[in-house]
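This structure is in structure tokens; I'll ask about it shortly.
What follows is an incomplete set of chains from the complex, kept in their original frame.
Just so it is clear, A and B label the chains in written order, and each chain counts residues from 1 on its own.
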Amino acid sequence: MKLPWQERPQKCKDVVWRYTENPIVERDAIPTSNSIFNSAVVPFENGYAGVFRCDNKAVQMNIFAGFSKDGIHWDINHQPINFKAGDIDKVHGDYKYDPRVVFIEDRYWITWCEGHNGPTIGVGYTFDFKVFFQCENAFLPFNRNGVLFPEKINGKYAMMSRPSDNGHTPFGDIYLSYSPDMKYWGEHRHIMSPTPFKDSAWQCTKIGAGSVPFLTDEGWLMFYHGVITTCSGFRYAMGSAILDKENPNMVKYRTQPYLLTPSELYEQVGDVPNVIFPCATLQDIKADKVAIYYGAADTVVALAFGYISEILEFTKQNTL
Amino acid sequence: MKLPWQERPQKCKDVVWRYTENPIVERDAIPTSNSIFNSAVVPFENGYAGVFRCDNKAVQMNIFAGFSKDGIHWDINHQPINFKAGDIDKVHGDYKYDPRVVFIEDRYWITWCEGHNGPTIGVGYTFDFKVFFQCENAFLPFNRNGVLFPEKINGKYAMMSRPSDNGHTPFGDIYLSYSPDMKYWGEHRHIMSPTPFKDSAWQCTKIGAGSVPFLTDEGWLMFYHGVITTCSGFRYAMGSAILDKENPNMVKYRTQPYLLTPSELYEQVGDVPNVIFPCATLQDIKADKVAIYYGAADTVVALAFGYISEILEFTKQNTL
């Protein structure tokens, strides 16, 4: 298993740079798909597994398992994940989208946006990416961008989320909640707000947790998306935040500038123009490298790279 | 302790009728209040205790304890409830409003709308209406109208709530959630929706749980509010619903017609015109009587009466 990686282009001075062969997953990578984006990956066996948001040609949203040797070339199942009942009586959801995946203790937990009379946070798990179990939704609607921590915090599961409304939510803060058992949730804490327009306009409308945080010397490093409202609708860009290791309710640093903003054609043009939406990372802490997976223009999956130490330093130096 | 009561006026044919001396609590019943409304009462010692929403003259919202011998004449404390920390580290809320009160097992539980970067459901308790303890909020924002069941359901606390947005929410369904410990919540189920306009227009914009349900032969009887959007804003009226005794996720009956709609001047004119908002009942099951407390025009507290058996029958006969 080798981390997907490409060195920084010579002329580039940015702390995060794009893969030159982007997008890595095209909108029609499976026969039924209208678009594939906002997807999550995780090391699995000798390579990688992923959970992909594939909207079909009726623009129904669902999540699909996929596999890759190198994290770049993916084989995505042609059928959506068929969940069995986990800790819930029966499984039903109007739709599923924007998955995240994380390994905790003994299994791979998946969270996503689940349609339950409006969007909320669906929860499921798998041991093998073949059989999947769906559990109770974590929260009441309306919610999006549920992202678990990769280990328990003080003995409890911890999940970030972004309370929303039932449409194209024009507001949005990140909260952190806890659960003793992944079934009942509480101890909700507000941890991150959109910024005042004059301080950092790219994240002034709403923000949402993106990738599963991973532990660094500085604390939990997470990539998140921020949104600005232009006269043509929303524009989504990506920043980074560092949360305290012991008490992740405390955000230690958070980038005032973005790390990536839509500026390539595959990010600027598509089903929804001007969207960069990070959902996962792969990292090699020793090698100091991170690969960031993000949805582009609500149409394709793209990849970016960076050195972890540089990103940490940048986040600290450019904190709000 | 005598249930507040007044017989149905001779000419009245309605299943629920108003107290002729309404409002029972005036907007200036305490020196600092702008308005007193959407308040809850409960039998206590030899009379009644209540938790009252008193907005002050800065129109800051807070909740106050009050006491009454007869359920009609109330002495409301001049200082808001000062919560001590219950199962939470420290107590802080931007505001508190629309309380409900219910006795479960050994104490009086209070739920209300708590400001935590937006409205959500606050939870607290008291043994004596002198010392109060605040616990963890039940849910993430945005939520309103959290109403507990008066006993555990299958060993778990049960609470209805109405997921909302951060403004004058123009939508709203009732959900039911469960908790083993009043701290962590899950098993969220959607139980009641607004109605299609043509079926029952008074409750077509949004609905919210109102009074604490009480057990009858038909199941849990609850009074709730429904809202219609007129060209002058929202109008709030009151209906009733009967939930299954064993599985309150199942709504057995629910009134297509309202039981009360704003038609008295104190309901039609005030800080917010045309509002009837039930928050509590007192009932004498044996005597077949119920007294319903409701906020009127977001300004005062009013009282209505009915025979439980008649209301049950009406709800069944006029169900949606």
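To be clear about the criterion, a contact is a pair of C-beta atoms (placed from the backbone, for glycine too) under 8 Å apart; a residue touches a chain by one contact, two chains touch by 3 or more.
Just so it is clear, the structure is predicted and the values come from calculations on it, not from any experiment.
Of the identical protein chains in this complex, 2 are displayed in place, while the full assembly in this structure file contains 6 copies of the same sequence.
The rule is simple: only the chains that are shown with their structure count from here on.
Distance from the chain A centre to the chain B centre is 39 Å, each centre being the mean of its Cα atoms. Within the complex formed with chain A, the residues of chain B that make contact are 116-118, 120, 136-143, 161, 163, 165-166, 171, 173, 175, 177-181, 183-188, 190, 193.
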